[in-house]
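Here the complex is missing a single protein chain, while all its other protein chains stay put.
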Amino acid sequence: MPVDLQQAIATGFFLGLVYGLIAVGFSITFGVMRIANFAHGQFVMMGMYLMIFLRQDVAVPVWVAIPVTGLIVAVAGMLIERVAIEPIIRYSRFMQMLVTLGVLMILEQLAAILFGDQALGLDVRVRAFDLWIGSAFVSGARVVAGIAALAVISLVFVALKKTYFGRAVRAVADSRVSAELLGVRTRRVNVVAFGLGAGCAGLAGSLIIPFSFVNPLVGLGMTMKSFIVVMVGGSASIRRVVVVAIALGMVESVSGIYVPLSIVPGVVYAVLIATLVVLMLRQHRQGSLLMLGEKEGT
Amino acid sequence: MSAEENLQMGAYLPRARHQQRESFDRVYGLFPRLYERRSVVAKRLSGGEQQMLAIGRALVALPRLLILDEPSLGLAPTVIEQVAKAVSRIAADGVPILLCEQNAMMALFLSDYLYVMEQGQISLEGRPDELRKNPEVARAYLGG
Partner (left out) sequence: MKSPSWVGRLADGAMDLPQRRIVLVVLAVAAVTLPWWGSGSLVDVLTIALLHGFLASAWNIVGGLAGQLSVGHAGFFGIGAYGVAFLYARLGITPYVGILAGLSVAVIGASVLGYMSFWLPFGGFTFLLLTLGFAELLRAVARTVEIFGGAEGLMFPFNPGLTTLQFRQGTPYYFIVLGMVAGILIITKRIRNGSFGLRLESIREDEGAAVAAGIPATRLKLAAFVISAALTSLGGAFYAVLFSFITPDKVFSIDFSVAMITGSLIGGRGTVWGPVVGGALLWSLTEAMVRLPLGSGLGANIAIMLNGLALIVIVHRLPKGIAPGLSGEFVRGHLEGGILLSRLRAASRMLKNSEPVGPACDSYE
């Protein structure tokens, strides 16, 4: 196998793990509130900008900045949910998604106003984690990002499975009415789920910035990727989401070798369509392959 | 969510959560089958097991009043028997139960006091031994 292909696959693997984190965040919102949060990618963007700010302007050590970023974005997400979505929680999901579109616009332009249009980056070297897999080289930053993403995903998984509140979240995702009858405060679950989703996204943003530029427009692409992952992998099983995300990361990296960089999203989109077609053909076996909205946490 | 997780959700509220251990033991005692299948995803349980789970979940919430709506619906006769026995044990434990049932025999067997409803109106009421002798019951139940 040619070296650059190996390289792409290795890089894509670690990238995919981070995508997995973003997608898990998306799937939580999706499963609990049954809406696609169009502004999800903006939280990733927020995390990226925040990380740059914390590192460059406030000189926070990396290992502190990452969780802090996640936390701040999570809080921002909860605030946004409270202000923008909760008042219309009784309205149709169509309307709620329109609101997330509005949030998307606002956050995107806010970033443009605050940080300008040009691409910004952050240089973080973690030499200690530089990895050689065969003849493929993966930089330390990427490796750490992947591992950290996996760690957070596992944390979320455990929290959802073992804690009482996590079970409440899954119960709401399963059947809101039943959960409410059991005494779960679904409004609170909404807020936390949204915040959790945003936090995952923000954290992922802070992890990804060392090797990916940020500008006000990256949000949309991130949203799309999470959306694709959740569509293909379903929002029921975190494990499946991670696997699909890794596949997506690899597809993206590998296609970067053969097509100009700006067409890569197009390739991803095309792969999505192909996957949908394939899934459709296999659909007869499993009924709905995409069990949207059910949280088993497996 | 698995059967056991459903039970855990039943005990979500703090008051019930403290007594979780005893409640669970009680439910598993009533429905041993549920204990065997406690890790199975609730959707995959049989109809009878799901019914037992539903009742169990209501029980662990430490209800002051347990309301059962047609618990026998869609169940095989042997399963109905199990459910009925469980309900009578729950009542014997001192939980007030409001049972809504169209299976007259089950209702007569389990209840301390009965209301017979026709077309949304209460047409008869009384204790089971009185009602058993009442020809109106047969008419109301079979005549329609």
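Read from first to last, the chains carry the letters A and B; within each, the first residue is number 1.
Keep in mind that, in the parts below, a residue touches a chain if its C-beta (ideal position, glycine included) is under 8 Å from a C-beta of that chain, and two chains touch if they have at least 3 such contacts.
All values derive from a computational prediction rather than experimental measurement.
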Taking the complete complex into account, tell me which visible chains touch the one left out. A
Residue among A:Leu21, A:Ala36 or A:Leu54 touching the omitted chain: A:Ala36
Filtering A:Leu5, A:Val60, A:Ile106 or A:Leu120 for touch with the omitted chain leaves A:Ile106
Contact footprint on subunit A, counting only the chain that is left out: 36, 38, 84, 87-88, 91, 94-95, 97-99, 101-106, 108-110, 112-113, 220-221, 223-224, 227-228, 231, 260, 262-266, 269-270, 272-273, 276, 279-280, 283, 288, 290, 292
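Quick note on the criterion: only the chains that are shown with their structure count from here on.
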Touching subunit A in the complex, subunit B uses residues 1, 5, 8-10, 12-13, 17, 41, 57, 61
Subunit B contact footprint on subunit A (complex, rising order): 164, 167-168, 170-171, 174, 179, 182-184, 295-296
